[in-house]
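The structure's right below; bear with me while I get my questions together.
Note that this complex is displayed minus one protein chain, with the remaining chains in position.
On to chain A.
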Amino acid sequence: MTTVDERARELTPPSTPALRLRGVSKRYGPVVASDNVDLDVNHGEIHGLLGENGAGKSTLMKILLGLVQRDSGTIMRGDTPVAVRDPQDAVALGIGMVHQHFSLIDALTVWENVILGDTGRIDRAAACRQVEEVSRRYGLPIDPTARVERLSAGERQRVELIKCLRRDPSVLILDEPTSVLTQAESAELFTVLRHVVRAENRAVILISHKLAEITAATDRVTVLRKGKVVFHSPTGDTTPPELARWMVGRDVSLRAEGAALGMLPVDGAAPSGDPPAQTTAESPSGAEAEAVTPAETTAEPAAGAGSGIAPALRLRDLTVVIDGVTVLSELSLDVAPGEIVGLYGVEGNGQSTLGDLLSGLVLPSSGTVELTGRPVELERPGALHRAGLGIIPEDRHSSGVVLDMSVAENLVMKSIGDVSGRGFVSRRKMHAVARRLAAEFNIVAPSLDAPVRSLSGGNQQRVVLARELSAGPSVLVAAQPTHGLDVGAIEDMYQRLRDAASEGVAVLLISTELEEVMALASRIAVICSGRITGVLPAAEATAERLGMLVGGVAA
């Protein structure tokens, strides 16, 4: 992706640093979100900050914006250390951020949003003039009197940019700016950023997990992993595969082999052992299981569940649009009985929406969900449950359990009919069922009448799992099932999911933890911007290929 232009820039004397970070650290309890980070951001450059979830990108930026206080380290403007105690300090230092999500007010007009946060009298005519002026200068057409709620995602982005650029920042930070944009809108954005950097000598920090974006748009790239800077280079001197390896980590391929050899679920016809080509019965062949491009995904679903076994869960062309943003885009995926499919991707790429959809909390604007061959009427409450879908929701406190109801009540909640007669719940029957499930799933509780709130996270999750599996589902969807659990509980959850699969349940594991996906799944589907960018057998999942798919590049 190196252009002649970029090469030429490499030869020019190093530009002046707009912002320097030295040894910046921040920890939240035992979690080190930012570990001794050094970073130089120069005038006239777009600096890419690449990393997975939890790599510490956002924490670093929040520190720069004064939203989070660092524990140690120095932030320097040129050679002078500066204090950034709150957002006002950041504005005074000329650090501006284009927020993706929370900075525009839908009910207000464009010009009102742009001047929000200023002081002094409101001059509508002057504000509109300024918006038009900035919009002309950067080629960001917008009607200043339009209400934001009527704008598309791309237009909102323009408003964000105008709002930020109007304050003349010397350092402009963009956090995952293209996550809701179309290709054309992204291209337009990067044209503007080029102009901002070249013609006006500002510095831009571009946070992204998309490799294509980083390689195409940045002059310099820093890769963060687990809060540390692991790689730093002029963008022209590196390649997407190299960046993918740094982003995901070198040790993945080892784990992949381990997963392929030892931890595969026993699926019906799986000839055990022999990696890599025959690791799963569902993979038609190594070649066909190659990652496919999004276009191919929509035409011919990438699920490899061919060879005779009808998929238990079949998602077809699911599209979900929330507030004008396409969150899921024609997503198709099959899960066969007895297999665990991992849906992996960086957070915020649509996987939690898919989880909500499969919980019945969100309706798709188009597409179907089929369970054991039959389409489900999603608009009916409980239809998914009745059709045989069990779900471990991502947020167990809000949709997994009722915290202040008892363990027994939570366990029978989805099958109250079975423990009641003549309209009354039989406490005896309820307790019998609850006792059996608690014993079977090793739920440790002070008593069956204790509120679920009093249980540890691991035991709460066991309650959810016990309830869902006791209904005898044909499909189990586990969304971030080990989130916030301790090591023992995680192991237990893994074992239960493997057991469920070996008993013939089709398991869809939605996770942002690569280790988890590698440990459990026989096939890995990667989601990026609401699309499946590829499906790989676990044995073929190398850091590089996963990194490319996660970054939105079909490998």
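Keep this in mind: a residue touches a chain if its C-beta (ideal position, glycine included) is under 8 Å from a C-beta of that chain, and two chains touch if they have at least 3 such contacts; residues count from 1.
As a convention for this text, contacts and distances are computed from a predicted model.
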{"item": "Undepicted complex member, UniProt protein name, chosen from \"DNA ligase (ATP)\", \"Sarcosine oxidase subunit delta\", \"ABC transporter permease\" or \"Aspartate carbamoyltransferase\"", "value": "\"ABC transporter permease\""}
{"item": "Residue touching the undisplayed chain, where the options are A:Val37, A:Leu104 or A:Met430", "value": "A:Leu104"}
{"item": "Missing-partner contacts on chain A, residue numbers", "value": "87-88, 91, 99, 102-108, 112, 115-122"}
